[in-house]
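Pasting a structure here, questions to come.
The complex is shown incomplete by one protein chain, all other protein chains being positioned as in the whole.
Now for chain A:
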């Protein structure tokens, strides 16, 4: 039996790759020390790419934890969605981030890389910077100085979005203020000025915890924001807004040009909607809002860029979600729901609410609703999709 098991001489690289790409990044990095040929194999960009492809199937959420007394972000933790759905009471372990002294936050997650935004809290001109981090490999980039920002602008007002440009094969960060648009490219580490946005993204600064709600979503090589067609309009939470007044402004990361995408037409036309938001679910651009204080409605753009492909695919009664929209007279305390995740079979939806400490897990098939049971204080509204990867920071 064992006389023919002269094994590894026979085990070709392609089979070793099949095995190693199934491991966690931590194990893979450790196994670089097995031999020279394993080290070479694991360091190969093709291996990194193949591992990423596989890892993408194991979707995770990147959660930001806050210190319970203050709103200081005290760490981030990655968490497999699978375990979240198991719905066991969980205390998340995290390593306190070394960057927290700099008041950073995660503004985006792409292919296992995170982009952090921070600002120094010292007296004088506010210095804003970005930094890149792969939490799986533990590699943290230097800080790249960002936009010089007038003091009276809080850093939250700066919208930053992180994505990968398939055209130039590089990671980019788009930063938008009311005055300018800049793009940072990781290939040359340079900030470049772009033409201003033709329409300006809507603000939710006045709704509790919702100030990051329209920071821009990355999908299909483009960064997308929700905006008013007419720049002078302002969102009015109490009265809502008519869908035809809104538009998606989309910036292609390759050509660095803008285009506008119309929202679904013809439905709910006569009714004003509340808390409209765009997000990405199952690789589709989604547009969701509260309707008449009774329902959450979600549309998806089945084919990105095709305005005819909007499909209304979820309509849930607030009652079924066990949420209340009315919270006294204060606009500030109004409900805001952001979809975080939809399972591949379309059966399970995870939502973040601005007025609850836990995320909402809703099963569409049988209207079952639950809350997560995470004992830490999690900023669910700014959760990001995450996959573990070996992608280096200079990464192409």
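As a working rule, a residue touches a chain if its C-beta (ideal position, glycine included) is under 8 Å from a C-beta of that chain, and two chains touch if they have at least 3 such contacts; residues count from 1.
Quick note on the criterion: contacts and distances are computed from a predicted model.
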Going by UniProt, what is the name of the one chain that was not included in the view, given "Protein kinase domain-containing protein", "SKP1-like protein", "Ribosomal RNA-processing protein 42" or "S1 motif domain-containing protein"? "SKP1-like protein"
Touching the hidden chain in the full complex, which residues of chain A are there? Just list them. 1-2, 4-5, 7-8, 10-12, 14-15, 18-20, 22-24, 26-39, 137-138
